[in-house]
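Note that this complex is displayed minus one protein chain, with the remaining chains in position.
Let's look at chain A:
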Amino acid sequence: MHIHLTDQPIDVAAVLASVQDDGAGAVNTFIGTVRNQSTGRRVVRLDYEAYDAMAIRQMEHVAAQALEKWPMLRQVAVTHRKGRLDIGDVAVVVAVSTPHRADSFAACQYIIDTIKQVVPIWKKEEYEDGSVWVAAHP
C-alpha cells in the first residue's frame, strides 16, 4: 500500500501510477476537491489540520481492512493533503487496482467513506466573514 500525508499539491498521476499492476484489469480512483460553497455559504479556502502520526496509522488500517474485505485487491494508494487549500485544489486521492471493476468500485468507496469517519484530519472552512470547523457540532 502507498499511504501519504503531504502539505504539497498532490500529483494525481503519480498516485495512479503507484497502483498500476499487471494483474489488474481495473483501476478506480476517487479525487476529493475543494468546492466553493458549503451549507449555503461561500467558501474562500480550507485549512486542513492533521495529527500526522495517527492519521497515517489510521489510513494504513483502512487500507488493510480493505485488503481483508477484498483479498483480490492488487494495490491501494491514499494521499491526503494538509495545510491551506484553495478552491479546486485536490484534498485527497484514493486509488485501487483489482482484476475486475466491481470490486474496484466497492473497495474505493469503502476506503474513502471509512477515511472520513476515522482518520484524524480536521477541515476548517474559511468564509469571507468567518470560519467553521466542519462537523464539529451536531
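Simple rule for what comes next: a contact is a pair of C-beta atoms (placed from the backbone, for glycine too) under 8 Å apart; a residue touches a chain by one contact, two chains touch by 3 or more; residues count from 1.
Heads up, the rule we're going with is that contacts and distances are computed from a predicted model.
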Absent chain per UniProt: "Nitrogenase", "Protein translocase subunit SecD", "Sugar ABC transporter permease" or "Molybdopterin synthase sulfur carrier subunit"?
"Molybdopterin synthase sulfur carrier subunit"
Cross-chain touch to the chain not pictured, restricted to A:Arg42, A:Arg84 or A:Lys116, is A:Lys116
Hey, which chain A residues sit against the chain that's not shown?
32, 48-51, 53-55, 57, 80, 91-92, 112, 115-124, 133-138
